[in-house]
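Moving on to chain A:
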Amino acid sequence: MARELWKGNEALAEAAVRAGAEAFFGYPITPQTELLEYMARRMPELGRTFLQAESEVAAIHMVYGAACAGVRALSSSSSPGISLMQEGLSYLAGSEVPCVLVDIMRGGPGLGNIQPSQSDYFQLTRSAGHGDFHPLVLAPATVQEAVDLMYGSFELAFGWRTLVILAGDGTLGQMMEPVEMPPMRALAVERPDWALTGAAGRPPRVISSLYLDAAELEESNLRLQAKLRQMAATQQRWEGFCVEDADYLVVAFGTVARIAQSAVRAARRAGIRAGLFRPVTLWPYPRQPLEAICPQLRGVLVVEMNGGQMVEDVRCVVRERVPVRFLGHLGGVIPMPDEIEAELAQLVSLSGRAALS
Partner candidate 1 sequence: MAQGTLLIQTDRCKGCGLCIRACPQQVLVAGQHLNALGYQPVQLDEALRRCTGCGVCAWVCPDLVFTVYRESAGRAG
Partner candidate 2 sequence: METIYRRPALLADLPTHYCPGCGHGTVHRLVAETIEGLGIGSRTICVAPVGCAVLAYKYFVLDCCVAAHGRAPAMATGLKRVLPDRVVFTYQGDGDLASIGGNEILHAALRGEPITVIFVNNGVYGMTGGQMAPTTPLGMRTTSSPLGREPRQQGYPIQLPELLATLPGVAYAARRSTHSVAEIRRARQAIERAFTAQLRGLGLGIVELLGACPTNWQVSPGEALEFIQQVMLPVYPLGEFKVAAELGA
């Protein structure tokens, strides 16, 4: 397959189509809108469902309805829209109905702006709605990775009967990169054994998140928690760069990790044995691999486009063993490699011994 130039948002849309998405429901919001516009053209062309909903609230409940029929359904939005979708996400989680959602994050709080941001980290990993659940959150750093993760997302969603959220910052949605698109997958003909299709020749099925009895709701929650633990144990994904001999680790996700990688390279040239740890799953957080690297480290630098969100997960793993510094920019200001390098140098002097290669 030839590599072609694709804009992030449109590449995500085409990857979803090729992954067998049968229905898309969404609402325009920058910097995600090209995804919706692409679907508006592409889905009807293939005889599949596209609908611009009256709001993100309606969009996610349309996804919920379509997903109840056992089809691969998705939506996409950006931060303020995700806030509105939380109600639906909670119901989807409570009834274990699978779907895929894209969040092309922008700056907040409030209307904020349309600049790239990573400030939905808490929202997506910790508080995607009321009740006890976590979506599986994937954070691609390149357009190619976004395509590949999207292509596998429905298997994850249906396999685990979970929400899968692809979290990209505005940069990822807007940038053009060469991409190798995966082949078009045939649509699934079989519907899962929980799908609502009309009770023809079988007993009726019910999809609900309601358990009026305390013991029953606890039981359903415990089942959900057991599943989440299993996901946490098996789904942690990450990528490393120069990690093997690193004394100092930069931790960053999404496009920030690409900037951090340049900084790590530069730091290496300056004699600092730096490495990069890039979580691919934000939930479950790749704690085990990070823990495995910890003993060799003298310091950690977390870089994010937010006020310091993922850094809490990193501190949970690293604890007080070595200093954990944070460099963050908000509101669409993008961290620069030389800034990161300077922070690394600070970290080295703080932790006392510069490990020279």
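Definition applied: a residue touches a chain if its C-beta (ideal position, glycine included) is under 8 Å from a C-beta of that chain, and two chains touch if they have at least 3 such contacts; residues count from 1.
Selection criteria: all candidates are chains of the complex that A comes from, given by their letters.
The shown structure was predicted, so the numbers you read here are calculated from the model rather than taken from an experiment.
The candidate from 1 or 2 that touches chain A somewhere in this complex is 2. The touching residues of chain A, when paired with candidate 2 in their complex, are 22-23, 25, 49, 51, 53-55, 57-59, 61-69, 71, 73, 87-88, 91, 95, 196-201, 204-210.
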